[in-house]
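Every protein chain except one is present and positioned as in the full complex.
Naming follows writing order (A, B and C), and every chain is counted from residue 1.
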Amino acid sequence: MTSSDPESLVDLLLRYERTAAEVLPSAAYDFIAEGAGEEISSREAVAAWRAYRLRPHVLRDVSHVDTSTSVLGVRLSAPVLIAPTAFHVMSNAQGEVETARGVRAAASLMVVPTLSSMPLEAVAAALSGPWWLQVYCTRERELTRRLVADAARLGASAVVLTGDTPLVARKRRVIFPPVTADQYLTNFRRYLARDAEYAFATSVDPSIGVEIVTWLREESGLPVVVKGILRGDDAKACIEAGAEGLIVSNHGGRQLDRALPTAAALADVVDAVGDSCEVLVDGGIRSGIDVLIALALGARAVLLGRPVQWALAAEGASGVERVLRTIRDEFFQAMALAGASSTSQIDRSLLSAAFKP
Amino acid sequence: MTSSDPESLVDLLLRYERTAAEVLPSAAYDFIAEGAGEEISSREAVAAWRAYRLRPHVLRDVSHVDTSTSVLGVRLSAPVLIAPTAFHVMSNAQGEVETARGVRAAASLMVVPTLSSMPLEAVAAALSGPWWLQVYCTRERELTRRLVADAARLGASAVVLTGDTPLVARKRRVIFPPVTADQYLTNFRRYLARDAEYAFATSVDPSIGVEIVTWLREESGLPVVVKGILRGDDAKACIEAGAEGLIVSNHGGRQLDRALPTAAALADVVDAVGDSCEVLVDGGIRSGIDVLIALALGARAVLLGRPVQWALAAEGASGVERVLRTIRDEFFQAMALAGASSTSQIDRSLLSAAFKP
Amino acid sequence: MTSSDPESLVDLLLRYERTAAEVLPSAAYDFIAEGAGEEISSREAVAAWRAYRLRPHVLRDVSHVDTSTSVLGVRLSAPVLIAPTAFHVMSNAQGEVETARGVRAAASLMVVPTLSSMPLEAVAAALSGPWWLQVYCTRERELTRRLVADAARLGASAVVLTGDTPLVARKRRVIFPPVTADQYLTNFRRYLARDAEYAFATSVDPSIGVEIVTWLREESGLPVVVKGILRGDDAKACIEAGAEGLIVSNHGGRQLDRALPTAAALADVVDAVGDSCEVLVDGGIRSGIDVLIALALGARAVLLGRPVQWALAAEGASGVERVLRTIRDEFFQAMALAGASSTSQIDRSLLSAAFKP
Partner (left out) sequence: MTSSDPESLVDLLLRYERTAAEVLPSAAYDFIAEGAGEEISSREAVAAWRAYRLRPHVLRDVSHVDTSTSVLGVRLSAPVLIAPTAFHVMSNAQGEVETARGVRAAASLMVVPTLSSMPLEAVAAALSGPWWLQVYCTRERELTRRLVADAARLGASAVVLTGDTPLVARKRRVIFPPVTADQYLTNFRRYLARDAEYAFATSVDPSIGVEIVTWLREESGLPVVVKGILRGDDAKACIEAGAEGLIVSNHGGRQLDRALPTAAALADVVDAVGDSCEVLVDGGIRSGIDVLIALALGARAVLLGRPVQWALAAEGASGVERVLRTIRDEFFQAMALAGASSTSQIDRSLLSAAFKP
């Protein structure tokens, strides 16, 4: 028993989101919050994790609880990464550089987005350890090629391919985020000789298939992680094409509305790939118990998206750091209370198959 | 990313329905909206589609997405038809002729109702492509015989037999629609020597069985589609009697209250008939994602009922056209985001069997 | 289509119940309405029937729909009986005699309660056809013996033994109904030499087992129906003891709170007894569709309890008659719309096993 308990992540994020709603232009707040279509998937992501019930072990030695794990060979103090989300500059003037400072302070791993408003050099410089680069596969393949090459040169240790965006889904609220061309064309202007604006508007190449994984791997010399997987068969196809990691994701509910919650899709993907690949998951993670559940279902780690933007908007780098530290502390406690002293002891038997709240 | 996203069908229909509620007499609005009995089936139709969750494929070449399909040999740019509903004249002074103009503009297929206030000639003239005629089997068999013969002569390519109305179910709200005898007796006066009013009031023949399918087929020389099927065994009986198409329908919840939602009945019918017959479905379809789900369950196409009346009331033919274009666009996007480039690639694996929201 | 649809039973009963709430003393209204304990079972009875979804047949000849059935050899125009409920005098000054007039007008079958305020002779005289007598098995066996003998003499064709009341469960609202000793001791005073009040207060014999069925049958010379069955094994034990009918009932939720709704218990009992016994059901039946569902689950007929008291309070015998006629009309329509022209065609395939609303 301590004299004062730290704020829970749920409460912290409620506060950060409320602050974000106050300090951001409503178009920025809505762009971050919104989902595709009727926003069914974006709204049910959180509830899907909360619907699981736990079967904790007791009377196990948890005097030394180790929350660390490795993801594609990178050792992390907790299985929590920063998901790639567009335009952190919406939430903080220093954009992804500010995020990077928080990530560095918490010793986490950031997936730097192609739609970063800040140059890769600046973001990479603000990070101390390894980082990953997220890419779409653009019609202008040269853009992808040069971006990936620069990332590799700047220390990226993996490439995350967003696979679920052959086109951008319709949204009800904000069509385009409130950022200037200077901000959203950062990487496009740098790597393209031609009209960057046009290239941006037509950037997504809807023709790519899993063979792009092989191409990306060869171009970058880096392991490729495919983001946006919701099915076991797709997962297997990616692995055959050379993927070394998968992120179970429905793009925060921003692509196909009514896509299965990731909390419900994860087990199918994990079961399909077995030990041949590391599986991560994003979407709706809001507490250390959610992380425990994700790992119990077989995830290697989770990624946080919207929470990072809210933290950035509310408290900048220190907000990001606080989110990461809080979730690590909560995960530590959840492990101890579940009788797990290392992440390898977290298995699916921690979850109740039958009970539905 | 585009500079402005078009209105979604859900939002468009909310607007059209609201307008209909304003511009129509309340008896007309209620007649369109109401269901039988306690309105359980009519109210849960929409939710039943929305309860499905999707397992989209990613990293599939969707640079060419083809939303077209054929229904009984008729090629359509999208698998969406106009369901037969009574008395379009309630919603627009030009009635079914106005509907037909919208259908023609969107290159869809209209099922023209027996209870059309407009003469078949006028409706057929307003349509460019093929159309179907809906019939009840009346006690005055001569009426049906002559109506069908005329329809065949005027270019109808199929007859849709409403099978679920041996009597008209009780309604709580409006007993009889606010239309004049001139409007509701159009076809009855034309084809009957005897008192049309009496014939109308006693029109439904409760004694007919599946053998009527054979009779209709012979009389019309056209393929017969049976509407109102909710069970696999009934489906098989219809096929044995010569039906070439089936419409899974609970009559918009206007006949037996508590009948299964069509979204829940469809798979059973599809599984029962296999490849021996085309299966369509109506009831509660309100978005392109609903269409994707219907096709994933095995439907060949869907039909829209109430949305057409609301669109007619709000914007006439251009409203009908807009509904059809919007649902096609949404279906296009849903296919692309699900990794399907043709309707033949849409299968049941797109649906999650386990997760219930 | 008719020019005016009759009021549905749901609407009629809402109106009757509202009237009862106005015209009855609140203690009488509450005594009729209440359930045991937290009133969980009494409140969920209606919803349990409404949770079923139907799979109607179409294209079947329903030009002659026969709603009649026989129950223990008694031919009834519809499978709806009057459940035994205490003290109709609470709702109408003529009590069970008034009820009997309504039953006679509608040609239904009344189960006359032991707790009738009116002498059996008067009730029997007001009925034209067969009737049944409900009994508790009292500690004063002589009371039961004489009551049953008189009933047999007065034309009762069966005895209904209430099996679920070895003691009277606690109620939150009204402990004892607002009736006078003259009213509630009618049968006790008649058949007992000893102090009727004392006998009444201690009337229920908690020691009886299924062997009482055999005893009752021998004493009365009438078939015995056991009321209060919720399990297949109990059902079989009753049949072995000589029961010819069973009523699946949780006593309107007035005995063991959280007892299974009868809509959920019925199938188990039906499956256990097969053809060896007729199974009836009460509890929460409020529409003709409910009757269809009960018969689809295997019931031979249903019984109405609270609706009769409300009807009595609102309109006396003509209210009771109207309830019975309305439910028959609704059942007729439900049969026609489900494709059943006789009750023997109603089977469990009419219900959807999978879909849950």
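Basically, a contact is a pair of C-beta atoms (placed from the backbone, for glycine too) under 8 Å apart; a residue touches a chain by one contact, two chains touch by 3 or more.
Quick caveat: nothing in here was measured; it's all calculated off a predicted structure.
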Inset, instruction - Could you tell me which shown chains are touched by the chain that is not displayed? - result: A, C
Legend entry - Sole contact to the chain not displayed, among A:S8, A:S128, A:S318 or A:S342: A:S8
Legend entry - Given C:D257, C:D282 or C:E315, the one touching the chain that is not displayed: C:D257
Inset, instruction - Would you mind spotting which of C:A124, C:L185 or C:I208 touches the chain that isn't drawn? - result: C:I208
Inset, instruction - Write down which of A:S220, A:S287 or A:Q309 is the residue touching the left-out chain. - result: A:S287
Inset, instruction - With the missing chain put back, which residues of subunit C would touch it? List them for me. - result: 37-38, 40, 44, 163-164, 166-172, 175-176, 200-201, 205-210, 212-213, 226, 228-231, 233-234, 237-238, 255-261, 264-265
Legend entry - Interface residues of subunit A (partner: the chain not displayed): 1-6, 8, 10-11, 50, 52-63, 287, 289, 293, 330, 333-334, 336-339, 349, 352, 354-355, 357
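Following the convention adopted for this analysis, only the chains that are shown with their structure count from here on.
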Inset, instruction - Make each chain a node and each touching pair an edge, then name the shape: line, ring, star, complete, other. - result: line
Inset, instruction - Specify the angle of rotation obtained when superposing subunit B on subunit C by their C-alpha atoms, rounded to a multiple of 5 degrees. - result: 90
Legend entry - Length of the line joining the C-alpha centres of subunit A and subunit C, rounded to whole Å: 61
Legend entry - Between subunit A and subunit B, centroid-to-centroid distance (C-alpha), Å: 43
Inset, instruction - For subunit B, jot down the residues that touch at least 2 other chains. - result: none
